[in-house]
Structure formats: C-alpha cells, structure tokens
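First the structure, in the form of structure tokens, and then the observations on it.
Missing here is one protein chain; the remaining ones are kept as they sit in the complex.
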Amino acid sequence: MTTLPEKTQRKMGLVIDLDTCVGCHACVVSCKGWNTENYGAPLSDQDPYGGDPSGTFLNRVHSYEVKPLAESAAAQLIHFPKSCLHCEDAPCVTVCPTGASYKRVEDGIVLVNESNCIGCGLCAWACPYGAREMDAAEGVMKKCTLCVDRIYNENLPEEDRVPACVRTCPAGARHFGDLGDPESDVSKLVEERGGMDLMPEQGTKPVNKYLPPRPKDQVMAASEAEIDILAPLLAPVAEEPKGFIGWLDKALEKI
Amino acid sequence: MLDQPKVDTSPKVSDEVRKTTCYMCACRCGINVHMKDGKVAYIEGNRDHPVNKGVLCAKGSAGIMQHNAPSRLRAPMKRVGPRGSGEFEEISWDEALEIAAGWLEPIRQEDPSKLAFFTGRDQSQSFTSFWAQNFGTPNYAAHGGFCSVNMAAAGIYTMGGAFWEFGQPDWDHTKLFMIFGVAEDHDSNPIKIGIGKIKARGAKVIGVNPIRSGYNAVADEWVGITPGTDGLFILALVHELLKAGKIDLTYLAQFTNAPVLVNSDPDSPEYGLLMRDKDGKLLVIDRKTGKPAPFDKKGVKPDLSATYRQAGITHRPVMHLLAERYMSEEFSPENVSGRCGISARRIKAIASELARVAFEEEIVLNHEWTDFRGEKHKTMVGRPVSFHSMRGISAHSNGFQTCRSLHLLQILLGSVEAPGGFRFKPPYPKPVSIHPTPHCKVTPGKPLDGPHLGFVRGPEDLALKEDGSPARIDKAYTWENPMSAHGLMHMVISNAYAGDPYKIDTLFMYMANMSWNSSMNTSGVIDMLTDKDESGEYVIPRIIYSDAYSSEMVAYADLILPDTTYLERHDCISLLDRPICEADGAADAIRWPVVEPDRDVKGFQTALILLANKMGLPGFTNEDGTAKYKDYADYIVNHERKPGIGPLAGWRTGEKGVSHGRGAPNEAQLQSYIDNGGFFVKHIPENCAYMKPWNMGYQDWAVELGLYDTPQPYIFDLYVETMRKFQLAAEGHGERQPPDHLRERIKKMLDPLPIWYPPFEDDAVDLEEYPVHALTQRPMAMYHSWGTQNAWLRQIHGRNPLYLPTKIWEANGFEEGDWATVTSVHGEITVPVAHMAALNENTVWTWNAIGKRKGAWALDNDAPEATKGFLLNHLIHELLPPKGDGLRWSNSDPITGQAAWFDLRVKIKKAQAPAEAQPAFDPIKSPVGHGPDQLTWKVGK
Partner (left out) sequence: MHPAPSVIVFTTLSGLGFGLLFWLALGLPDVTGWVAFVFFAIAYALAVGGLMASTFHLGHPERAMKAFTQWRSSWLSREGLCAVGALLAMAVYGAALVFLEMRLATVGLIGAILCVGTVFTTSMIYAQLKTVPRWNTPLTPLLFLSLSLAGGALLAGQAIIALVLLPVAAAAQVAWWFRGDKALAESGTNLATATGLGNIGSVRAFEPPHTGTNYLLREFVHVVGRKHAAKLRMIALAFGFTAPFVLLLVPFSHFVALIAVASHLAGIAASRWLFFAEAEHVVGLYYGKR
C-alpha cells in the first residue's frame, strides 16, 4: 500500500528539544534494545567485537558545531538526535515497489511490513534524513516504528505507552504526542518554542519537529558589548576590608 | 491496492519484570529487567526509583550486552605463563581459595600489613573495609584517591557533605545553576533529569569547563576556563560579592563559623585556633550583650564584626579574616582574568548574575521550622542559585582548596540547604565530628584497631608508625597528604615496587584496571608488575585480582577470582556506604541475581566471605568457630554494624514487627526489597526537608531512622581549624612534627581559608616548552573500560581522537585525518587528532579509557580501540619530575593525595600517521577467546 493516505486521523510524532539534549545516546541504545527484542527482525550487529563493528540503529545522535557570526562569540556544540520523522509526504513510502512501506491511516506512523520487504533499498534512497537502515543479517529495511508496539500496548502500564526513546530520555528532551491536534502538549510546545522542520525544501512535511536551541552566551555578549546591565548590583559597599567591616556592622544592625 | 497490514500493537512484553540496581556506572539507577524464557530480554529504568525515576542512560540500556559479553571470565584461574602473558589455567574454587588462604593466612599471623587490599569500582566498601579491618591490614582503600576525594573531603570538612552522593541542587526551585567540571558517571542521570527540569522552566545554566560538550553544550552561558584555575575564578567571584556586600549576612551569622572568634596573636601557640569555652563550645560575640557566648546558645545573635580581647590576645571573627583575604586585589577580576582565560568584565557579569538571582529573586517557602538554638522560623528563605561539580575541579593538585572555594561561594550566598540552592541527601548533612578518624594500628593475628578511613582532626590522627614513618603502603594520612580521606590507590603499586615505605607480600585488588586505564604511567606500572628482583622473584611477589571480565589487569595477576555480572549478584547499596538517597528522602537498594550465572563464578563479596571463613577471620566467625555468614546475601541481612543498624535500613525487625532504620535482622528482608522494586525509601517530612543541619525536625527524624545516634546540629566551617592545626605543627608547635622538607608546603597549602595556587605541574615543567593543557573526560555512553566489550556502545565510541582547539589546529596546519605526537615531560604518544572550536584555546582533550590493549576484552586484535584508540595515561606520572632532592614527590594534591590527572601539560606536533596509535603494545593472550562475528540478539520467540 504505497500510496499515501489522503489524510491521517492523527499525526503521532516526536518533538526533540535541541536546547536540552545533552547528547548522552540514551535514546539510541534504548531504541536498539527495544527494537532488537520486539517489532520484526532483531537489529543485528556485524563484526561486533572486531575491527569494523557496524550494526543497525534506528536512532542516532549527531553533533554539530556552530560558530556564530560575531567574531568574539564562542562556538556552540549542538547534539542532534535523528530518527524517522514520519513525514506526511513520505517519499520512502511511494517509492516502495512491494507495498512493504506504508503510512498508517490511524496515526500517520510510517512502517515497514518486513514480510513484504525485498530489501531493494530504494526507500532509504528516497529518504533525505537517513532514517532507514537495511539490516545486514535480515536483508530487510528497518526504521523507527515510533514504538507502535508500545504506544498502544495494553500489556504496558499506561504511563509507559510512549516510545522507548521518550521513556528513557534522562533530560526530557524528547516529547511524544499528536502533532495534528493543535491543543496537544507537543503542538503547544512547538508553538511556544518555534519548532522547526528539517530540510523543509525537500517537501516531505515531517511530522517530527525540532525545538531550536535558545540563544546562548547572552551574559558574555552583554559584557563584551560593555553594557552595564548589572552594574548596580555590584556597586561596592567598600573597597577595603576595613570599610567592609564597618559596613558589616551597620548592615547587621538592620537585620 | 492491498489493505494496510494489521500490526499487533499489544504484544506481550515479557514473562516477568525483575527489578534490581544498575551497575553500568557508579550512578546506581533502578532498572526493570524484562525476562523472556528465563533470559534477559530488555532493560529499562524503574519509574519508582529515587535515583533515576524511570529514565536510563545509554550504558544502562546496553546492560544486556554487558551481561552477555564474551569477555566474561568463566572460572577461577591460576597463572601458568609469565606475568603479563595472559596464560592461565582454569581451576576450581576450592583450589583458588586454598591458594589465596595459603598466601594470606601466614601474612595475617606475622604481619598483616604485608597485604595491600585495594578495591576499584567497588560499591561495597563498607563490606570490603570490614573484611580488611578484620584481616588486620592497614592497607585498604577504594578508588576515591584517584577519583574525587578532593570534592568529597572538601565538602565534608567545610559543610558536612559534598556533591553527588552527598547532595544535589534543588532542581525544582533553582533559578540559576552553575556547573563546573563533572565526571559523567558521578550522578549521571540525576544531573540530566535536573538540567531537564531547569530547561523546562526556562531557568539558566552556566557551565564552567574548558570543553563545551555534554552539559556545557546545553549551558546557556559557557565559561571556557583554563584548566586548574577554577579556584581563582571562584575567589574572584567571592571578591566581587564581598565588595558589593552581596552575601547573606543572616545566614552567615547563624549557620556558619563566620562569627566564631579566632586567636589572632601570631605569638600565641594557639594562633589561628578557634576560641572555645570550658565545655569546648565555639564562642561568638552575642550582638545583644556584646559578650562572648557559645555559638548555639538559645537566643544568641552571633556578631560577624566584633572582636574580643582576652588575656592580652585579640580574637577576631572568621568574617574579618575572610574579608581581608578575599577583598585583596590578588583576587580582583582584573588580576585573575589572564590566568583564568576569562575577561574581567565577564567575571563581574557572572558575579552580578549570581547576586541578582540570589538576592533579587529570593524564594520563600512557608514551612515552619525550629533551629538548633530553639528559634522558630515561620518560613524558609531560599537563594535560588545552585552549584554542582565533581572531578573536573577535583583532580588537580590544587583541587581540595578549589573545592573548598566553591563551597565558600555557595555558603556566602546563603544557598546551601536553602530552597533553590544545594540540598544534602541523607545520611548527610553529617559534621566531621561524627565521622571516624583513620586507624592503622596493626596487631598480628588480630583485627585493625578501627576503620581504616576517616577524617583527621589534627596531626594526632595521622597514620604514622612510632618512628614517624608512614603506616600505610599508600602513605595516606601522612605529612605528604594529611587529609587523605580515601587513601591513595594510585600510589600503591609504585610504592610497593619501590619498597617505600615498606615491602609487601600480596597485592589484592578488585575491579581496578591498574595495568591500563586506571593507572598513571601505564607502561611504568606494567614494568613494576612484571619486574623481578636479583633472586628471580617478582618484586611484588603475589597478586590476586578479581574482575568479572577479561580486562587488561587480569594478565598481571597470579590468581584470578572471577566475579559475576551485575545481574547475577547480591549487593547492597547501603546507607553505611555510598548511599543513593535523594534530598527528599533516605534510600538504599539491593542487587539480586535476576539470573543465575552460567559459569563457575562467584560474586566477589561472597568469595571474600568464603576466604574469611577459611582463615577464620574475626568478625566473620562465631565464638564456636563456625562461620557467621555463608555468602554475601547472608551478610547483608544479618550483619549488624552496631545493634539495630545493618547494611540495609528497610524492613528490619522492630519491637512491634517490621521497622525501618533501626531493628534486628529480618530473614525476609531481601524478599521485601525485591517486592518493593529493589530499593527502600523513606521520605523526609516537608518542614524538615531544608535547612537540615540546623533544623531540629530533621535532626530528630534522622535519629529515629538511625542516621545519627543523637541530634547533630552544627555550623559550616568556612574556616577549617583542622588545617590550621597542621600549619601550627609545621610552624614548630606540638608533639608530632612534619619532616623539614614538607614544612613550607604545609604552611602554605593547608591554609584554613581557601586559597589558590598553580597546579604543581606548572611549576615542575617548562611552560614555554609545554604550553598546552591536556584533559580527558568520560563519554556519557561509556564507563571506564567496560564499554569496550559492549557491542552496542563500542559502535558509538570505538576510538578517540585528540580534540584540538582552533588555535592549535591552525597553527600546526592540521587537516582532517591527521595525527599528532603529544609529548609531556613524562612520555610521548602519537594519536589521531580532530578539530573542535568550542574548546579553551590552550586545551586539548580526549575521551577517557577508549584505548585498549590487544587481547583484552575478547576483542579482535584489529579492534579500533587497540589500533586507533589511545590513553593519555602514558603522559601522566604518579610522581612529579625529580627535583634533585632524592625524594619521590607524588603527583597529587598535598592535602588529600588526590591524583592530579588534570594538571597535565603537553606540547603537540604534527606527525606522520603511524600504522597504529603509539605506544603500541604486544597482544596479551585472551583467557576467554574472541567474541562472535555477528549478533542477532533476540531471546523471545
């Protein structure tokens, strides 16, 4: 079923806060663990103890260094988790020759039906985000399922019905919800913090959004700009210890 | 068109969830281990657990790969080839214990100090120290000496607790959080959870770190400080705050020794000591009467300003000394700016930001409480600035005083234990006065005279023999490092090899990779471990080592006691040891075998008990000669440190049934823990949750739980009198006198008020030649060397470049893929480099412990860890360069002996890419073979 649904009932997805992600890789490994044991074939690892270890991961954390234009401004490091964005116009789905790739009508999750996958790899070619990885042992395409086997799972306590990466994220930098509902927490977060699309020009209309880092080094910028924003706070009560002790005595009187 | 496939959205997750405690690093989170067909299927965080509240880091989530690692040792082994070859023969436990007892029992009867027993990443120190104490050797410590003892000791001496296990920021209220260098395994998940909370509120984080990665990457403000100058920066902040009067006078007067009177007569033999009344109570001037009064007298209003003259001697309050010291131009932002690499304007801006948040954004909680003077308070006033730091500022030779400076700063702001500030976790706060002192008196065949490790109160507590020579092999608690609260594990092999202060017979170690990443001067240590004397015997005659995995250290031992994985063992994370409490409650936890070992291995603690039983060690033996404990689980349940107090606080047997905290042993205790998710927590009542050192509500609560025997209110020691006592000795006062070559150093470094001095290596090397600072830090997704054997984690961190700042990168014309030779006065390495702009311009760094020895960890010899990975350890020596005085000067903090890992200075030159990172080592023979070629891990059907 590789034609995309006209419209999905919900747009379930992730909101990733780049201001908060410390780059710990917890989501990466939690995802690996859950999806190795659950949906479809295990995520295999080749040469796991050898010279060139390489395995299938559905979520990876990149890191980027950004140098602001101002010469004196310090470079910033931004940790950048990336997995399937469950695009509304998912090019990976329409290219699939067998119908193995599809976008679910009820929640918009993009999935691979592994028993129909011939492992041609074209869907991975069509994805601009590198969200799909061919499993070298199984020969089928693996991708983020948004933990479709968790989020509705009646064998899990209700609070655990979120993707494994969201449940494990120590910093709370990952949020899960219905981005099609403007009243949802995730939609409000996107609204408040200026959530953005990756590669909007690719026209994929990603459901997942990224919250940009908040402006950094503002105290430094102010001090560089010689703006005495806080000068009154540091107005000296005394320059010398002696004067200070005198001030102390008076100050104690007032307490 | 085909129909959309039907997906089973409610598959069975597991047959059973077993809840235990993680051991993928030192953080000790609660984990849910999902079991399928009796095997471990999936590991996630335990939502109810006080440490991690459900979240779990990469390491924890990869536990399944650790538990099933091909590097697991399979049976006890005795060495059959030469040391270092890795040639072993598997033997039975009976034979292994027979050999160990055959070595140890004669030592115990003749001279127990011939055994050096040091444990590394041990989480059972209250047990291992108990074992060592009963064996009778003074030579016991864990790894704190090369980890973060400066932080722990400075915190205890200053305010009765430090960071991490001792306390945490008030994550829910703080408005400004300032974080200095942190080792990632120290409070890993709680810090992330906390930063997440701060970020969710839009509150601010200031990161002070030469490297802008991890927490510093998300910090709103990054201060890329020059390594080793944090103390100077902090004291400049203090300078600014004092000058502006932005300090919490009420707090200082009531809750610290700032008003306590100090003997200020340089000619007095008690110069610098605190004034006490005849009952030994510290004296302050009461503002109401103008007369001296005990600091804790009901109704007293301590005066920060008045002086007092008695018998011709002027006594001044500590506050005077503080003002004199820190208002000096020495600490002005302009003066420290160059050294710290931070502009004076920025230092001032940060000081004013601290002042603004602390005093303009004060928060008030409507919790009534009564202080130790009996005064009732309607509210709790909070200064919502908080701080955190660990190894980054600690692992310098000026680390103790730097840590003290940080505590001074937060106390001056009045934020410690105040809402929004820093909060202790039970059993802390705990004043020095109720900690033990160190013990070192050896009696052949008998236990040591008391616990090894403690907090000295003065020269009288040093671990010296009658002739004044060091009693301990690591020279802890000697004039070289009088306040070495955690011992000096990094000096043990070096000292034992040198026979300084004496020779030993058996070195017994646990979970410490001393022939690789846990030692300074790795190649040198390998030589010491393998060197033989004239008679052809090894200089260190016998080495017993316990580890669960085929680490580099295994090859250097004569006898191997294989440990279990963390999912196969009993453990207790005890309030007697390094607890897992949160600021709102006291907690402890267990590990239990959620799976049984499939190999002939035993938990190390059980092996120690079997060994103790074989030797009939006191403390482990009943009067009738029978063994008290059959294994560690038995010990955990039945051992009592004092009547009613055991390793675990929960579910004890009280007079009327189950009780918590105090009570007799309860055979069902472990099952109760298991039923409760592997842990126990008792929450602190709301009005006792802050101001704990002075809050009688908390004090009474703590007594009831057994944390204290009696209430222990105290005031913070901005001025540490113990240090002044060592100075006095160095000035010639008192019975115990330091050797002359150490007098000047003690007078200077053991200053009772925080000071800053350059790291020792700065003085010992030519800074023109070695201008660059070199650091390591631990990746969030790996812990020590363990990560390497983990098939998932080693894909994330399989090799480690040396990161160079733009200035060095460009000056040397480096390009992607280049290598460099890095040289220190001690050694040279040739390693891959990478460019990083978000880095202090004079600092290079790399990830810690990625480099591996060929043959270790069941990896192939061409593993990137062994060919491209490298250790900075080769550049760092346990001793400072010789000064020409014939003495061995340790590369450690002169107060605590903490290993000064981060003092390292290097120079860097572009190099031809060698075939592999240098120095390269020969492979060691793997006692466990190599791992499989492919993993398709799935235990369920």
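Just so it is clear, A and B label the chains in written order, and each chain counts residues from 1 on its own.
FYI, a contact is a pair of C-beta atoms (placed from the backbone, for glycine too) under 8 Å apart; a residue touches a chain by one contact, two chains touch by 3 or more.
None of the values given here were measured: they were computed from a predicted structure.
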Listed residues B:Ile247, B:Leu648, B:Met691 or B:Met836, member touching the removed chain: B:Met836
Touching the absent chain when the full complex is considered, from A:Lys11, A:Arg60 or A:Arg104: A:Arg60
Residue of A:Val140, A:Val219 or A:Leu248 in touch with the missing chain, whole complex considered: A:Val140
Positions on chain A contacted by the hidden chain, ascending: 2-3, 18, 28, 52-57, 60-69, 73, 76-78, 80, 82, 91, 93-100, 116-122, 124-130, 133-136, 138-141, 196-203, 210, 212-213
Contacts of chain B with the absent chain, listed as residue ranges: 1-2, 794-799, 834, 836-837, 864
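By definition in this document, only the chains that are shown with their structure count from here on.
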Contact footprint of chain B on chain A as seen in their complex: 1, 3, 17, 19-26, 28-30, 32-34, 36-38, 41-42, 44-55, 57, 65, 67, 74-79, 99, 102, 104-105, 111, 113, 116, 137-138, 148-149, 151-156, 159-160, 164, 167-173, 213-214, 216-220, 222-224, 226, 229-231, 233-241, 244-245, 247-249, 251-252, 255
Residues on chain B engaged by chain A in the complex (per definition of touch): 1-5, 7-13, 34, 36, 41-45, 47, 52, 54-62, 64, 70, 188-189, 192-193, 195-197, 199-200, 202, 206, 212-222, 224, 240, 242-246, 249-250, 253, 287, 303-306, 319-320, 323-324, 327, 343, 345-346, 348-353, 355-356, 360, 780-781, 789, 791-796, 798, 836-838, 858-860, 862-864, 867, 930-940
